[in-house]
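A single protein chain has been omitted from the complex, and every remaining protein chain is retained in its original position.
Take a look at chain A:
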Amino acid sequence: MRTNSRNFYLIPYVLWILLFVVTPLLLVLYYSFFDIEGHFTLENYREFFTPVYLKMTLSSFWYAFLITLFSLLIAYPTAYLLTKTKHKQLWLLLIILPSWINLLLKAYAFLGIFGTYGAANSFLEVMGIGSRQILFTDFSFIFVSVYIFLPFMILPIFNSLDELNPTLLDASNDLGGSSWVTFKRVIFPLTLDGVKAGCQIVFIPALSLFMLTRLIAGNRVITLGTAIEQHFLVTQDWGMGSTIAVFLIIAMVLIMVLTGRRKRGIL
């Protein structure tokens, strides 16, 4: 009786997984074996390994890596300072707040700020550097992406820092450890799970960014995400789009496995 009722509660979950996770994945896999005319083919997979798509893959990974790196470099000290403030939950809320605003709105806001006559260029004028092209550059693309992903990096790191037992820091200090040694040998290894979680949350979506590449990077940066969008919406080559998606999914799974929780931290 008890197991029966428990199974009953599982129904919504199982339905959800089947409808919105398993089916789409199978559909993507299914479509990847058809060419644009609807004939079964393995051509899409061969096509993926041509320089065009490999270069695109490489550039996707490179930009995702840069975005993750800069997010981490900014997020870790920020999260650390947050745990030291008096009203840390309030400060955290203020940092998370922008992530509730629609991505598109934020992207358009940056179009205004970084535009030729935008705030950023006015500032450069005042500083005597003179206005220059900011929009549609690698810099603006990475800057805006980091801005958008930052809360997602800060949150897990903040949580792991906040959970850290403060007596451990006393203990390290007591055993002769300076602040730097304490950070290197105790704080960082013990918050590594938070760092990994943050990197996952940033790196994986960053791999398939597509809207920002168009709005902020002006299509100068073409990632796998952009390619998928183009194939589905412009060239109508659903087969090729699905094939790229399959590789993207494989890449994501690999990253999840590689950055997954291990028994112990680094040494």
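Odds and ends about this structure:
In this text, a residue touches a chain if its C-beta (ideal position, glycine included) is under 8 Å from a C-beta of that chain, and two chains touch if they have at least 3 such contacts; residues count from 1.
By our rule, contacts and distances are computed from a predicted model.
Choosing from "LytTR family transcriptional regulator", "histidine kinase", "Spermidine/putrescine import ATP-binding protein PotA" or "Cell division and transport-associated protein TolA", the protein name stored in UniProt for the chain missing from the display reads "Spermidine/putrescine import ATP-binding protein PotA".
Here the missing chain is touched by one residue of A:V186, A:C199 or A:A245, and it is A:V186.
Counting the whole complex, the residues of chain A in touch with the unshown chain are 165, 167-168, 170-178, 181, 185-186, 189-190, 264-265, 267.
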